[in-house]
Every structure is written in C-alpha cells, then in structure tokens.
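One chain of protein is taken out of this complex; the other chains stay put.
Note that the chains take the letters A and B in the order they are written out, and that residue 1 is the start of every chain.
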Amino acid sequence: MSDRGIDRSGVGGGLGALLRRDLRLALRQGSDTATVLAFFVIVVSLFPFGVGAEPQTLAAVGAGILWVAALLAALLSLDRLFQADYEDGTLDGLLAAPAALTLLVLAKCLAHWLTTGLPLVVLSPLLALLLNLPEPAYPALIAGLVLGTPVLTLIGAIGAALVLGARRGGVLLSLLILPLYIPVLIFGVGAVEAAATGQGFRAQLLLLGAFLLAALALAPFVAAVALRQAAE
Amino acid sequence: MNPSDRLECRDLACLRGERLVFKGLSFALRAGEALRLTGPNGSGKSSLLRLLAGLGRPAAGGIAWNGASVADDPDAHRRRFLFLGHQDAVKPWLTTRENLAFWAALHGAAAAGIAPALARFALTAQARLPARFLSQGQRRRLALARFAAIPARLWLLDEPTTGLDEANVATLETLVAEHCAAGGLAVVSTHLALKLPGGGGLALADPAKADLAPAGPAGARAA
Partner (left out) sequence: MSARLHALANPARFGRFARRALPWTAWLAALCIGVGAVWGLVFAPPGATPPEGQGETVRIMYVHVPSAWMALFVYVCVAASSAGALIWRHPLGHVLARAASPIGACFALLTLATGSLWGAKMWGAWWVWDARLTSVLILFFLYLGHIALTHAFDDPARGARAAAILALVGVVNIPIIKFSVDWWNTLHQPASIIRREGPSIDAAMLAPLFLMIFGFTFYYFTVWLLRARAELAALRTRALKLRLLAA
C-alpha cells in the first residue's frame, strides 16, 4: 500500500512537535508558571505564621513544609495538562494522530515538568533558606525534588486524564491524587531529614529513583487509556 | 492512494451514554467516492464520524477497510485518515502558521506543504498572526487547511462549512473533488447542498421517531 507524500519519520517528529508546542504555549502564557511558583512561595510563607517563627521550630518541620507545598503546587498545575486540549478539540486530534498516544502523553508530561516541576526545584533552595534548613540537607532536598517532581507530574497525568469532563474536576483531582503522592512525600522528606541529622540518604533517593522509573514505564500508558475512554 | 480502497460499515450501532443513537447502519464507500451524511440534530452524524475516526467503540457491528476490520489494527487505521470535528483545535497563542505546522509535523507531512495550504484557504496574510486574532470563519479555514497540507486516504469531516463564506465553500468543494479524483474517500456531514463527487448520501433518522424496541426498523441504508 503506497502512502505517497507521507514522511516516514513522522513519529519522532510528531513527539518533538508536541513537546515544542507545549513549551511554546507555556512560555507565551507565562502566567501559569508564575502562578504555580507564587503559590509555592505563599504556602511556605504561611507556615511561620502558623507554627511560630523560632528558627529551631522551622528547621524541625522545614523539610515537611517544603515537600507538602511542592506537592500542592504541582497539584494545582495539573489541570493545565489536558483540560485545554480537551475543551478545544485538540485532544480528539491527538487521539486520531498516527503517533502512539502513550508517547504523546510522555511528551506532554515532559513539557509540563519542565515548566512546572523544574522551576519548583530551582526555587526550593531559596525557600529552604526562609525555613532555616540546615546546610547538609540542601543536596538531599534538591536531589529528592529532581527525582520526585516528575513522579508527581506522571501520577498527576493519570488523575488529570480521569477527571476530564467531571463536575468539580479540580477538587476531585486532589482527592484522587494526594493519597497516591504519599509514598513520594514520605521518602522525599525522609531523605532531607536523614541528611539534616548527618545520616546517609542514598537509600531514600534510590527509592525515589525507583518510583520514577516505575512511573515512567506505567503512568503514560494508563493516562493514555484514561484519555481514550474520556473521548468515548 | 489506492484505487481499490474500500470502506465498509456493517450493522453499526452507537450508544451515547445510555441513549441508543443509531443501529443497524450499513454502507460501503469506494475509492473516489464521497459520502454525504444528513439528518436532524441528534441523529448521530457526529457520532458516526467519531466511530469512523476510532474515537469510541461501536456498541454493535464493525468497520472494515479493504476487508480487514479496523478494530484489529487501530494504529494502521490512524495513519490513513484525517478527522475534523465540530471544534477547530486552534491554539489562540500560537500563530496561524505554527498551528498548521504542528498538525503537519504530528502527521509526518512535509513542511513544504504548509505555505501552499494556507494560500489555498486565503490565510497567507494571517500566517504570522497569533490565532486569537482570527475570526471564527478564519479558524475553520485554518482547521480545513490541514486537509490541504497532510496527505490521507480517508477524510472525515463534521460540518466543515460552519462559518465559511461562499468562496471558501467552493474551495472546500474543489479540494474534496481533487481528493476523490486522486482516489481518496471522504465522509462529510453537512446541512448545505455541497457538491460532492460520487453522489452517495446517508440520511440518518430522527432518533425521537426511531423505534427503540429490539425488533424495530433499522437506520437508513446507503443510497
């Protein structure tokens, strides 16, 4: 069967095109990234008002505050992942495209992490200063977030795909996703606290890495299944 | 394009939620033919096009391309058609050109075809303009420009003429005629009296009048 005129290198080009498009859209509508970062800063800043501003108190709970705030900020940014495409018909176009949907989802998650997760990682040391986090904890914090934030995006993609078209999708997404985030939270904070007390934190980082590999392998496929049944 | 391409639907039934939209639908389309879908609102024109585009599974019956069931190899099916739904899938913050370039790249079409496609639908002047400045008719033309830029054997068009003026409706008719003359197939749902090659039509029944009992009459048959 001749497919005259169709470029055979379509798949890789298609993924690259989707990645570039999402990055371009995020950069031009830059308010999304800024909003997520602002939320991160504000939530972290609320805690001294809540738990007291003594440096020792803040240092003791700092790891937890930073991670919970990062989690909530990541959650907030998730509706950007599929909702706009669902509403303007692009999702139908992606579902009807020749490229594998699993790979397209992976490309979207990568674009989402680059414009949401990565800025959170970059901002986190500054906020750690606000919370008087001890110095040895910084590498653990950054490494943990680098490994953990992509997992948040990937698991979040499943949730975001499931709630397309639901009533009160935003709140529902939180209810669905936050329990699944707990293991990442536990080991992310565990790494920082271990480092803060001078212990080794390699085990926690290795576990986060394992979560990341598992999420990379499974989440895009599940999200693709969820997207297909959303369009039915 | 292969002159022996053939699209067949056999006893197709579609459920939307808990509502049976149509059942017992059958037709056959050959290379060079365009099928015109007509019918009142809610009769299932969009649902049928979506089923043909693989956006949902039929409740009963099957779709076959050249004798092979489409459900057996959905990847191959996606490589052979282009689908246009009600919505334009135009991103307001990308330029006109960037919108079209994205879809061309996604379908593996050559980048050289983008400028001619835009020219075909009189969008060359707006190529560098962000799409949020386009009127509704211009967005529809941008969505249709995909069909000029990306080669495909089967075209699935849902109300393509929404918001188009006469000149652009004529452009669309010419485009479909050229596509069919080269051996392509098309299924077009429309309210207008579009000039489509092949002349075949499928009138979907009004669901309010359809008998929903199992032994009731089937949906309309192809002309």
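Methods note: a contact is a pair of C-beta atoms (placed from the backbone, for glycine too) under 8 Å apart; a residue touches a chain by one contact, two chains touch by 3 or more.
Keep in mind that what you see is a predicted model, and the values were worked out from it rather than measured.
The hidden chain makes contact, of the residues A:Ala26, A:Val44 or A:Ile158, with A:Ile158. Among B:Lys23, B:His77 or B:Arg146, only B:Lys23 touches the chain left out of the display. Taking the complete complex into account, residues 13, 15, 17-20, 23, 59-60, 207-208, 210-214 of subunit B touch the chain not shown. If you put the missing chain back, the residues of subunit A touching it would be 158, 162-163, 165-169, 172, 175-176, 178-180, 182-183, 186-187, 190, 193, 211, 218, 222, 225-226, 229-230, 232.
Throughout what follows, only the chains that are shown with their structure count from here on.
Distance between chain centres (mean CA atoms), subunit A to subunit B: 36 Å. Chain contact summary for the complex, subunit A toward subunit B: residues 1-11, 13-14, 16-18, 21, 24-25, 28-29, 88-90, 92-100, 231-232. Interface residues of subunit B facing subunit A in the complex, by the touch rule stated above, are 1-2, 50, 53-57, 75, 78-83, 85-91, 93-94, 98, 101-103, 105-110, 151, 153.
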